[in-house]
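Apart from one protein chain that is not included, each protein chain of the complex appears where it belongs.
Up next, chain A:
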Amino acid sequence: MRGSVAEALGIVGLTRRFGALRAVDGVDLSVERGTMTGLIGPNGAGKSTLFNLLTGTLRPDAGTVTLMGQDVTRMRPEARFAAGLGRTFQIPRPFARMSVLDNVMTAPTAQLGERLWGPFLRPRAVAAQEARLRARAMEVLDFVTLAPLAQHPAGKLSGGQTKLLELARVLMGEPSVILLDEPAAGVNPALTELLIGKIEELNRGGTTFVIIEHDMDLVMRHCAPIVALAEGRVVFQGSAAEAQSNQVLIDAYLGGVHA
């Protein structure tokens, strides 16, 4: 099944140290296109650090990352987004003193009006592009059920709504791979169901997801495959059924979940 053609993310020997701590320690992982991979592991296992290495927020000490077959190891985060890699943050990072709509309209790359002279030299082209972006942003906000709040300051949203906003922002870039860091943390159950529903809908449309999540029930029901990280290493990789019968995982991490 493995192979670069079907591979959305190819991770080889990825390592990142913080002082003496090996936060990510020689991770090899192949994320297949169209999958919804669940990334689990105890606190401090290195899950978020792995995301930061994939997006370029952190530089690896060793190893390589490919995105849709292209080596992106040396690319800056902004270039990786343009290349089709989107991400959300464990602690949401909305543009607080901007409206929800402006948050979402910021995301698309290569906007004519983002250049200093754009609005003056090509006002019509900028206005036309803005109109298109606005329409698309409202569609995306509608998709994540935030359309009624489009003009609200993003800093005033609830925690769950902020997670939806981050997803909406990322979707504007139409990435092929999306990394979600604990999308359900602090989100009420009704909103979580909605969020997962939206993610699955996108996944059926072909978007590849990697999801860090501590809610085991959610991971077991929705993610395949499941990858477990502990102390910076991949300690398990397989289906939900395999995870539930894996003694190491049960002892180390899953214990009690299915009591």
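One rule holds for everything that comes next: a residue touches a chain if its C-beta (ideal position, glycine included) is under 8 Å from a C-beta of that chain, and two chains touch if they have at least 3 such contacts; residues count from 1.
To be clear about the criterion, contacts and distances are computed from a predicted model.
Asker: Between "Branched-chain amino acid transport system permease protein", "4Fe-4S cluster protein", "1-deoxy-D-xylulose-5-phosphate synthase" or "histidine kinase", choose the name on the UniProt record of the chain that's been left out.
Answerer: Of the names offered in "Branched-chain amino acid transport system permease protein", "4Fe-4S cluster protein", "1-deoxy-D-xylulose-5-phosphate synthase" or "histidine kinase", the one UniProt assigns to the missing chain is "Branched-chain amino acid transport system permease protein".
Asker: Could you tell which one of A:43, A:151 or A:247 touches the chain left off the display?
Answerer: A:151
Asker: Which of A:74, A:93 or A:204 touches the chain that is not shown?
Answerer: A:93
Asker: Write down which of A:126, A:167 or A:184 is the residue touching the left-out chain.
Answerer: A:126
Asker: Sort through A:26, A:42 or A:118 and give me the one touching the missing partner chain.
Answerer: Candidates A:26, A:42 or A:118; residue touching the omitted chain: A:118.
Asker: Applying the definition given at the start, please give the residues of chain A touching the unseen chain.
Answerer: Where chain A meets the chain not shown: residues 55, 57, 76-79, 81-82, 86-87, 89, 93-103, 105-107, 109, 111-116, 118-120, 126, 130, 150-153, 155-156, 169-170, 173.
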